[in-house]
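The structure appears below as structure tokens.
With one protein chain withheld, the remaining protein chains of the complex are depicted in position.
Labels run A and B following the written order; every chain starts at residue 1.
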Amino acid sequence: MFDQGQPSYADVNKDVLSSMLETGPRYWVLLGTTMSVAVICFFMPWVYQLFVGIGAAGMNRNAVWGTYISNFIFWIGLSHSGTLLSAVLHITNSQWRKSIYRSAEAMTLFSLMTAALFIMVHVGRVWFVHWTFPIPNPMGLWPNFRSPLMFDVMAITTYLTASSIFIYMGSVPDFAAVRDASTGLRRRLYTIFSFGWRGTAKEWHTLGWAYTFFAVFVIPLAVSVHSIVSWDFALSIVPGLHHTIFAPYFVCGAIYSGTAGIVTVMYCLRKFLGFEKYIGQVHLDNLGKLLIALSLIWSYINILELFSTWYGGTSFEIEALKFRLTGFYAPLYWEMILFCAFVPLLMLFKKFRLSWNKMLVISILINIGMLTERFIIVATSLPRKFLPNAFGFYFPSWVEISITIGSFAIFATLFLIFIKWVPAVSIYEVKETLKPLRRDA
Amino acid sequence: MIWSNDLSTFVEKLKAYSKPGYYDEFDYHWTMTIDLDRCTGCEACVVACQAENNLPIVGEKRIARNREIKWIRIERYWEGDFPDVKMGFIPMLCQQCDDAPCETVCPVFATYHNQDGLNTQIYNRCIGTRSCAIYCPYEVRYFNWFTYTWDEPLEQQLNPDVSVREKGVMEKCTFCIQRIRIAKDKAKDDDQRRVRDGEVVPACVQGCPTEAMVFGDSNDPEAKVSKMMKNPRGYAVLEELNTTPSIVYLKKAHA
Partner (left out) sequence: MAIMGTFVFEEDFLAAAENLKSSGFDNISLLSPLPLEEAQEVLGLGKSPVRRFSLAGAMIGGAAGFAMCVATALVFILPTGGRAIIALPSYLVITYEMTILLGVLFTLLGFHIISGLPAWHDEPYTESAGIDRFVVVVEGTDGEQAARAEAIIRGAGAEEIQHVEEKS
């Protein structure tokens, strides 16, 4: 697993903690850039929209949902990466996950936060959005728990809580390592963060069991979250959206886009934090194989959708299908098919799968394809509902495009802050993969 | 609240609430019939509705971007080319479906079915998720994309019985619920009688020059609307979607 020879335990501490404790000017420049882009591209247009009204976006009478919802779904999808890697592979006891799961979990958490921001941007009267929570109030009014959007609220709240707890608990021993290696204010802060962790057998025992239970809870949660998000669409009667395949489609798409996101993040970690020792060919190989499997499942589900729509022959569905395949957004649709169904097949060849640069390109193309997939679902179904007189057209406005760009900057900012506050590679789990020192060696 | 009842009524009520169609009987079941043979597409109903319900003046530029707010709109369908054009008009307004898909999805109960068979929209509660407009198959829900204002002296013609909506709130046809309320209040004052047929006339029905629209309580077998509903030409738009709308259209008889 280690391409450059096995490091010692002390080396692991040194490498990972130096990435956290030593900061060069390049980091500050990068952080400053992402923060400025986030403010200028996300928050300023949002404030403009708060004053002027949702009309600043490009939505209209048919397409009342637009890029805000499609981006929201994209970011929730991206968040499934950490859960898969961290929780599922923990239960199956895989070894190659140990050096990369911490960053994947961080991706989960920050994608969820970005997605939650999109809900705030999307809603017409944000200042009342707390009414969707069951908070006791003098009016005696409660939210409508029969509503698919309420399933969404509960699911995402649960997922945010569970993911934060999951990543925090898993990092407690590493916070202790940071505490031991630092001085002054940082030492005091991390003493609090690490709860005074010493590493006794009892503490490891309890943590191991608690962590396994978190993993066992989080896996069905992740599956349910994106199924519920898909039901915002599938529980409507809109042609093109009202398909039972939506729940598996979205969950598969989520894990797919999340895993591609992990490849991108791993490339950046290797390049910028010098983790080449810990993230090597075996990770790339396994992630590549995972991506191939997911790409095939995704293609299969797409074929199912097309086939059952066409075979059913309902006039409304055929019209929606025609608009999707041959209408204004047809180039986007075919681009999505190219990037998500055909380009990943290149990974069947070792030449592509084991090269970091090629995998970076492929993973970014996959995510671009998935982003357009969400957009296609919204923009080609809503303008073609039932009454032909009411057909319309949707094109995003500058506010929406800017906010989309800004959301990537927000994610990058959160991730950049993360790598300086939490060890990006899990120190103790990497030590578990190393062969223990032997007296006779 | 049902807590105050004793245990057996509590259990009974719970059982009743677990069955769909809790309101099997409406107090009044407000229904409308629209005779497409009589509709000339003059759009007097559209203007009347705009005047009665304080509909905003959206403006030419924004309507071109498909953001109009017309609680009732005339849909035009035509066959053939000029001069042999056959044209039909369908006034499309909120169908007040008994199995409304829009009501199920509102997370805050801003739209629900009241005991008069109306699909109500509570402007104060709406947080603007716009999912009801997604779920509505008739596209009859309209969103306030901006806070619209009336230039002087147009604000003087606003109806004091109807509220004015701010940006971020969904709105749609209410069957002129303010007129229904006034009629019910008058009937209650007048010795607790029921509202008589013809006492409630929504703005669109009032404005129609050909009397194509008939409105009334279909729970009353003597009402004009109950008789019109039995017309063999009657159908409901998109009835295969099982939304059970409260508007019966009378099919245009072709020559």
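Criterion: a contact is a pair of C-beta atoms (placed from the backbone, for glycine too) under 8 Å apart; a residue touches a chain by one contact, two chains touch by 3 or more.
None of the values given here were measured: they were computed from a predicted structure.
*Asks:* Which one, A:28, A:48, A:127 or A:145, makes contact with the chain that was left out?
*Replies:* A:145
*Asks:* Which listed residue, A:28, A:127, A:209 or A:349, touches the chain dropped from view?
*Replies:* A:209
*Asks:* Mind listing the chain B residues that contact the chain we can't see here?
*Replies:* Within chain B, the residues that touch the unshown chain are 1-2, 14, 17-23, 98-104, 106, 109, 111-113, 244.
*Asks:* In the full complex, which residues of chain A touch the absent chain?
*Replies:* The list for chain A reads 8-10, 13, 134, 140-147, 150-151, 154-155, 157-158, 161-162, 165-166, 169, 172-173, 176-177, 180, 192, 195-210, 213-214, 217-218, 220-221, 224, 228, 427-429, 431-432, 436-439.
The rule is short, and it goes like this: only the chains that are shown with their structure count from here on.
*Asks:* Which chain B residues qualify as touching chain A in the complex?
*Replies:* So the residues of chain B touching chain A come out as 62, 65-68, 75-77, 90, 92, 101, 104-109, 125-131, 133-135, 137-139, 142-147, 167-170, 237-238, 241.
*Asks:* Flag every residue of chain A that touches chain B in the complex, lowest number first.
*Replies:* 52-55, 59-62, 64-65, 122-126, 128-129, 131-132, 141-144, 146-150, 153, 232, 235-238, 382, 385-390, 392-393
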